[in-house]
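Only one protein chain is missing; all other protein chains are in place.
Our next item is chain A:
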């Protein structure tokens, strides 16, 4: 199973191998590896999941979604604040579309917070699907799942190849934490399963939240990133950023990916170029070539200054309801900086060698701290987590996080009902639950990142952690 290095250079020194590898093209390297790989692993990769199984899974997902959408629960789910926020509720979109059809500017009121481009897309999607909204939502949701499946499949393959390449540098007694191909290559199927059947994405899709489309953009972006298709990656990043603004910061991890995983400076430039060009084009299109900037206030203004304090699973609404009005500006800055750039640079520096994890982590941070998160966002990031099976042995908080997520997810709608409809509980109860939901997500993220650090340490120094003869402990400080 171990690879016999073909290059003469790699025999001499590992560090030199690294540099020469950069020079040789990626395709050549993969080819070499393919030849060198034992047949077993290749078989494990290609046959890890049969196509019929994937199709069956997707069909099951479609049936569940279709059934829920036609049942009486659809409106119930769609009206939940956890599913529909002011930014992504389909009700507002249909209102906007109606206003446009009557030649009224939908951005004059406070109803619509979607970009004109999204509206245009929804209009055409409705045309294509002949007003069968549910089919449109199901199609995009399942497409997202399949794209995520291929994304993580490629990522896992790259990960494996990378590790096989660097095996010489690892500590000798770290064998047990090496990647196990049969386990690793199955993980993308778990990603598919998690995306299709976790209640968060399920409800988001059934509740017609436009997060489904946003997730689709993100999934395509990640797919292109992993496959090195820099042009489309930039385009979809720009699309995602135009919808929700926060993904702008993802440009950094994407750049890191092209730099450290694909090792191509050219692609970075192409990616940047396509991102900027698309953004400008989107801007031009949305403003009707510089004539009408009214949407900016309603879309980005709404995202950044948080005027609508309808409760949601995020942390903004409670804070800004309780706060004295003259501190509002200060805390808006504090919250938004916390969300976007506070963690961006340190995490990017620390995890530059693991750009895919970095992308997921940054996306996770956005989801936790964004101004109007919905369960669709949470479902998306959660469903990528199974693609890191090699980190699970190192994680510590799995049970705690799971329990917290279960409890807070089931308590949230109950307390909201008690608060809003029965008038007996109050905002504090609901906020308590959303807070614990956020804490659970933060624990999960920290656990994931820390697991990566621990794994790196183990690979480098081995299992032995004796410091002055005593067992050392890894801790965050």
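In this section, contacts are C-beta pairs under 8 Å (C-beta built on N, C-alpha and C of every residue); 3 or more make two chains touch, one makes a residue touch a chain; residues count from 1.
Basically, contacts and distances are computed from a predicted model.
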(message) I notice the complex is incomplete. Of the names "SKP1-like protein", "Eukaryotic translation initiation factor 3 subunit L", "Centromere protein W" or "GPI-anchor transamidase component GPAA1", which is the UniProt protein name for the chain that's not shown?
(response) "GPI-anchor transamidase component GPAA1"
(request) Determine which one of A:125, A:283 or A:425 touches the chain that has been left out. (result) A:425
(request) Specify the residue from the set A:74, A:294, A:338 or A:446 that touches the hidden chain. (result) A:446
(request) Check the options A:411, A:435 or A:459 and report the residue that touches the missing chain. (result) A:411
(request) For chain A, enumerate the residues touching the unshown chain of the complex. (result) 393-394, 396-397, 399-400, 403, 406-407, 410-411, 414-415, 418, 421-426, 429, 443, 446-447, 450, 454, 458, 465, 471, 473-477
